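For this depiction, one protein chain was excluded, whereas all remaining protein chains were kept in their positions.
By written order: A and B. Residues from 1 in each chain.
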Amino acid sequence: MSVTTPEQAKMRSEAPGLECVDLRKSFPGPDGGAAQIIDGLSFVIQPGQFVSVLGPSGAGKTTLLRCITGLDVVDSGEVILGGRATKGVAPETAVVFQDYSKSLFPWLTLERNVMFGLRLPRAQARERAREALERVGLIDFIGHYPWQVSGGMQQRTAIARALARQSSLVVFDEPFAAVDALTRIQQEDGLLGLWAEFGFTALFVTHDVDEAVYLSDRVLILAPRPTYVAKELVIDLPRPRDQVETRSLPEFQRYRAEALEMLGVAH
Amino acid sequence: MNTVPNPTGAAQAPAGQDLSTTTLLTAWRSADRRRTAQKRKRRATDVALVIASFAGAAVLWELLRLVGVLPQQFFPPMLDIVGRLFTELGAGFGGKLLVATGQTALTWLLAFMIASVLGIVIGLFVGNSVYASATLAPLLRFVRSTPAVAFVPAAILVAGIGLQAKLLIVVFAGIWPIVLNTAAGVRHVPPQYRDVATASRLSSLEGVRQVLLPTIAPTIVSGLRVSMSLTLAVTVGVDLLIGANGLGALINQYRGVGNITSSYAGILWAGLLGTLLNLVLLAVERKLLFWSPEYRRKNA
Partner (left out) sequence: MKTLAPSQRLLLGFGGVAVALLLWQFVLPPILNTRAPVVAPFTQAAGAAIDILTTELLDTVWPSILRILVGFGISALLGVAIGMVLGSIPWLQRLVRPVFDFLRATPATIIIPVAIAFLGLNSPLVIGVIVFGSIWPVLINTTDAIARVEPQYLDVARVARVARLRTMFTVKLPAGLPLILPGLRLTMQLALVLMVTGEMLGASSGLGFSLVQAQQSFDIARTYGGIIVLSIIGFLLDVILVSLEKKYVRYDSRAGKNAL
């Protein structure tokens, strides 16, 4: 779509593959036993792909996310990012959390929030932040505080923060679940645009089948707890995707039906 | 096909079988029993923790004494202090400690009750009327940041050195947190509540009782809590300054005759009393306010 900037080229060439090998994770249960959340989960993502992880609530999607990003430690198995097994939080990862109200620091402006954690001299960090906020369309609000802007704008700021880090793997934890339907449509397309521009590998967790099919190259369907990748769907729809056209394609409906059936919802 | 959602994992019904009521009850009862057992275990751990905490502090005290960080002449052994406390308490109301406690307790209780009633009334008035609020705001702001004990010499001039002088000071000290919190509570009553009261055709007195007071009760209680600890400290301070009777005066006397151990015993005792009052307030709060979101959030 647009001219590739050097930073975008960097992101694309360094975009790692993400590979999960036989992950297992359990938590001590309330009765003293252990609750097995993840049991033998494996998948591979090619660099630059947009992959959705689809599963019912409570399946363990968030736990999986935390294990992949290094916020939690797996009991066994490996997370391999860009060819290297990760230990703790990998520098190339960024996360966009579901609860945007607790994602941005209320004592910092949007600009400062996006600058948070950047290991750069102050002036460079500010420039990076401004560029990122411009890309998500919030350049007029850089001096505002998170509680002064809408929920959708807060989420866009969180995305800008991920972009500013120039991460090659961006993980999204149901980012649009708490956003109203109209805003969600805009955000989905906005996200696809950014992904096309920046070329990062996207791991998108959601419980919304339509969203998963619309956005992704592949959809991984999780089994209920203890979870693993039960089925996989390759979405062969043309890009760029369009809310009206793509969604009315017969293929879209077919993928959707397949996913629902795999989830055990449809008949 | 009946499957009962069962978070504790007890008595899972096999698919395809109807659950009878008895099976359900058994499942629920065993879950309840498990929960009570857990709660009992948690409470036992809490008690053990408190004991460990105080024991640890006592050990630390002795260690610091031995090493010399706490000079031994000014810091008697903890066992002595505790022993002295028991002796004094054992003397019952014939002994000085309990008499002085009674005097201080009386002063404090009277002062706290007066401050509470006055404080709530004034707070309701100020909170309700924008004009009263604006008129009194700077005055209140100035007056409430004055340390109450500064008034002691003046109070002595006006009311002598008896209960009245002490009451004047302590009431003054304790009234402002209550006024402020009550006023703030009233101001922040969501307008919908007033609408509910009007729609339910409540008379204004009933409206206050049934809608307003419960709504602002949590804020008032938090004001009472602040006031309580402040008034306790000021009551003892006033005892010290107007020295006729009371716990503070007694401890001062002990120090005057060089009886440091008894002074510390008195401090320990005062701490226990303060803690007791705190617990009482917490229990009252729980009884009255278990429904409020703030309470539930704090005790999540």
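Operating definition for what follows: contacts are C-beta pairs under 8 Å (C-beta built on N, C-alpha and C of every residue); 3 or more make two chains touch, one makes a residue touch a chain.
All figures in this text were calculated on a predicted structure; none of them were measured in a lab.
Summary of contacts with the chain left out: across A:S52, A:T93 or A:Q187, the touching residue is A:T93. For the options B:A27, B:M78, B:A183 or B:A197, the residue in contact with the chain missing from this view is B:A183. Seen across the whole complex, the unshown chain contacts chain B at 49-50, 52-54, 56-57, 71, 74-75, 130-131, 134-139, 141-143, 145-154, 156-158, 173, 177, 180-181, 183-185, 187-188, 191, 219, 222-223, 226, 229-230, 232-237, 240-241, 247-248, 251-252, 254-255, 260, 263-264, 266-267, 270-272, 274-275, 277-278. Mapped onto chain A, the footprint of the missing chain covers residues 69-71, 89, 91, 93-95, 97, 99, 102-103, 105-107, 116-117, 145, 147, 165.
By our rule, only the chains that are shown with their structure count from here on.
Chain A and chain B have CA centres that are 48 Å apart.
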